[in-house]
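Since the structure comes first, as structure tokens, the remarks are kept for the end.
Here the complex is missing one protein chain, while the rest keep their positions.
For chain A:
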Amino acid sequence: MLALQSSPLPDWMAVSPALILALTGLLLLAIDSIDPTSSNSPLLAGLSTAGSLFAFAVAGWFLIEGTGQSATGGAISLYGDALVVDGMSLFFTLIFTVVAAMVSIASMDYISKERYQGEFYALVLFAATGMVLMSMSNSLATAFVSLELASLPSYALVAFLKDNRGSVEAAMKYFLIGALSSAVFAFGISLVYAVTGSLLLPDIASALSGADGMTGVLGMGMLMILGGFAFKTASVPFHFWAPEAYEGAPAPISAFLSSASKAAGFAIAFRVFVEAFPLGGLPAGVDWVLAFQILAVVTMTLGNFAAATQENVKRMLAYSSVGHAGYALIGLAALSANGPNANVLGASMAHLLVYGFMNTGAFLFIALAEHWGVGRTFEDYNGLGAKAPMASVAMSVFMFSLAGLPPFGGFFSKYALFYSAIEAGFWWLAAVGAINSALSLFYYSRVVKALWIEDDTSSLELGSKPVGLYTAVIFAAVGTLLLLPAFRPVIETAQTVAAALF
């Protein structure tokens, strides 16, 4: 038994998933400095994967044992309440670590010919550490710092293919918008501090009642904080960087950004808005739910329509991931002062978990195609099904799952999400989501059609079958499928841990 708080283990052990990731990153740097010219890709990738999986296992173990949940005495606060370990942070940690593991193993082949491999994996792990800390942040200060810790390695990773103009350009754009939104975020924090005199989320909440005279400043501050999250989650109107960055970045990094990094943005948004600005205690005239409703509708619609017009598969996926940010936003948009809030928030978290598998898998399939030198448009994918059947089956699973077609994991998580939204009384939000979801089948099925149905016109010979990439793609596909029978524990855990926030 290692349920913290009911065992002799010290409280700081609760952050061990983050520590494991950080230490593995440092270890990678150490190995790299012992032999800087080495390009022993299996060792580095294996270490990185092992570290991520270890962190995953520890987080999963904590979650099962009830660490930080009401069963063992509630959330564990650390370092003067700056960090808090509870069910939600552990749940999100599962997403970050499993995506990091898939990305690490897939990168083994993808970057095997590049320099600075040790640094690559170290940066991935540091970014993951930042994401875990984001999900644990209980203060706007740690939120800001951990967001930067997640973002800075990401900028470098996007630019990793530095001989490739697209990669560098994408990183530049990502960095500029990231820096801008960080500034906006920081400004928002300072405004909220000005009104409430505190940075700790619970203290902000309790100081809100005395803020009646400054609702304008408070509203402005919240809106700016929201802007910072919108950047991280690639939500409209801060989504412009996403297609460029995802297209230019190495494909495994696109997977990492669009799955893990997006989930991290949601993790922090969930906690900050629910804990610091509770719906019951807001001063009159400040209504962040309305902002999220607008954001959700606009994000999913715009993302879907933009995705439908793309000719480039990677860009299509990038825009579709904007659309999925819109679905996940329903988790915040369907909250009300006394509604059944935990269910819809939990459903949104469960969707992010399923999304972590299916979206990572889809981008990793693109990494596989790039590894083989297949082009980027839909036509270039024609006939791949005959040449690489297993990977193409996996890709078809991802596409249908992303479109929300049964019997894949994506259907379940979308169903749970829309259902919970209706249950909370926001049936129109669910209707917009369902219609968008039906439309999305159009562009997702284009990929499937290209893979299996279109005739192969190119004379491209596929090279070797890269072990790491294949492993990751198949792992993601199996995960997407297994989430069908195993959805019950996922949704139940998500809704339980979400309930602890309210």
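Throughout what follows, a residue touches a chain if its C-beta (ideal position, glycine included) is under 8 Å from a C-beta of that chain, and two chains touch if they have at least 3 such contacts; residues count from 1.
We adopt the following convention: contacts and distances are computed from a predicted model.
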Options "Aspartyl/glutamyl-tRNA(Asn/Gln) amidotransferase subunit C", "NuoM family protein", "Tryptophan synthase beta chain" or "Tetrahydromethanopterin S-methyltransferase subunit E": UniProt name of the undisplayed chain: "NuoM family protein"
Contact residue for the chain not shown (choose from A:237, A:373 or A:407): A:407
Of A:225, A:434, A:447 or A:473, the residue in touch with the unshown chain: A:434
Interface with the undisplayed chain - residues on chain A: 340, 343, 386, 389, 400, 405-407, 411-412, 415-416, 419-420, 422-423, 427, 431, 434-435, 438, 441-442, 445, 449, 452-454, 487-488, 491-492
